[in-house]
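Yeah, one chain of the complex is gone here, protein chain that is, but the others are all in their spots.
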Amino acid sequence: MSEAHVSDTHLPVAHQFEDEEQQFQSYSLGMWVFLAQELLFFGGLFTAFIVYRHMYFDAFVAAHHKLDWKLGGLNTLILLTSSLTMALGVRTAILNNYKATIGWLLATCALAFGFMGVKYVEYSSKIAHNLWPAGDFVFKQEGIDAGGAQIFYGLYFTMTGLHGLHVLVGILIMGWLVFRIYFKRKEVVDYIPIELTGLYWHFVDLVWIFLFPLLYLIG
Amino acid sequence: MMTEHKMPDIKTYVIVFLALVGLTFFTVYSALNWHVKLGPLDLNIILAIAIACTKAGLVIAYFMNLKNSSKLAKTWAGAGLFFLLIMFVFGLSDFVSRWFTVEGW
Partner (left out) sequence: MSAATTSQHKGSVNYLNCDYSLKSWLTTLDHKRIGLLYLIAILIFFLIGGSMALMIRYELLTPEGDFLMSDTYNKTFTMHGVALIFFFLIPSIPAVLGNFLLPLMLGAKDVAFPRLNLLSWYVFMAGATLGTIALVAGGVDTGWTFYTPLSSTFAHGAVVLAVSAAFVAGFSSIMTGVNFIVTIHMMRAPGLTWSRLPLFVWAHYATSLIQVLGTPVIAITLFLVGVERAIGIGIFDPKLGGDPVLFQHLFWFYSHPAVYIMILPGMGVISEVIACFARRRIFGYDFVAYSSLAIAVLGFFVWGHHMFVSGQSMYAGMVFSVITFLVAIPSAVKIFNWTATLYKGSIHLTAPMLFALSFMGLFTIGGLTGLFLASMAVDIHLHDTYFVVAHFHYVMVGGQIIAFLAGLHFWWPKMTGRMYPEGLGKLSALVTFIGFNLTFMPQFILGYMGMPRRYHSYPEEWQVLHVLSSAGASVLAAGFLLTIGYLIWSLWYGEKASANPWGAKGLEWQVPSPPPTENFEGKPIVKEEAYHYSPELHEEEKEYEHV
């Protein structure tokens, strides 16, 4: 399943570190600690979602039927694919195949743009149907608490909005990486930033893996 | 000093990806077509969350390569999850027990 690869190239070691191994382990640990932080950042929103779903169960179920699960599912597939291309990009970077790395990073970027495009379509249709929770929110259905539905859409827009913001940040970082590798390439591709970006990108995918069923499928 | 990297091969990546896609279709199908309730328990949400957790586990273990990462990285990933669960459980404990009544109190 796993293969070991010994990198036979040398990366520059920053002055505070003793060697490449210590440097790599430090960056890797730092990224995981940062991701633990990200997990709790989104965790606050998920807590709010769980609590309100418990309080306004019927309204949440009714409200979620107005979301298009097909678009959500499409976006899930797009993000999963981008996770695969990202993983392959990291792999080629460690193997020091810089041309392939650039290709995979650009593919990941393209998929990320696709994700944002689908989001744009979704957002505009929701806003056109008066489901923007801060404007003239209209939700009329027999026996359904409109306030609960409005809270559902409040959470929908904040959760997917913040997630989308993370996607945008990911696009910027990947663009910067491609630029760096293409124009400033030295003898060796410094794979550490690419590997860390990979971890970040997979985390963005992870959040969506939970957002999709919660928002689109089961309300 | 050289750095050793253990990482999955391409075949593993593709298998994991296909599993993720398969699970996505499964969760959509089950949510749209099955409506199973066991007393007050809604089995749909339990199934959906279970599938999402499985998918997350696959992404974390293989794509993020936590499988081959240091024990420290694993510990910190676990710590994030642990404190998240504390927030869920203790936070929700208020909302589910707020309207409990005890005879005679």
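Per-chain numbering from 1; labels A and B assigned in written order.
Throughout what follows, contacts are C-beta pairs under 8 Å (C-beta built on N, C-alpha and C of every residue); 3 or more make two chains touch, one makes a residue touch a chain.
If you're wondering where the values come from, they're calculated on a predicted model, not measured in any experiment.
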item	value
Residue, one of A:Gly72, A:Gly89 or A:Gly148, that touches the chain absent here	A:Gly148
Residue touching the undisplayed chain, where the options are A:Pro12, A:Gly30, A:Gly117 or A:Gly175	A:Gly30
Chain B, residues in touch with the chain not shown (by the definition above)	72, 76, 79-80, 83, 86-87, 90-91, 93-98, 100
Positions on chain A where the hidden chain makes contact	14-18, 22, 25-26, 29-30, 33-34, 36-38, 40-45, 47-48, 51-52, 55-56, 133-135, 145, 147-148, 150-151, 154-155, 157-158, 162
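As a convention for this text, only the chains that are shown with their structure count from here on.
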item	value
Centre-of-Cα separation between chain B and chain A, whole angstrom	16
Parts of chain A lying in touch with chain B, wherever the complex brings them together	1-8, 10-11, 19-21, 24-25, 28-29, 32-33, 35-37, 39-40, 43-44, 46-47, 50-51, 54-55, 69, 73, 76-77, 80-81, 83-84, 86-88, 90-91, 94, 198-199, 202-203, 205-206, 209-210, 212-214, 217-218
For the chain B and chain A complex, residues of the former touching the latter	1-10, 12-14, 17, 20-21, 24, 27-28, 31-32, 42, 44-45, 48-49, 51-52, 55-56, 59-60, 62-64, 67-70, 72-73, 76-77, 79-81, 83-84, 87-88, 91-92, 95-96
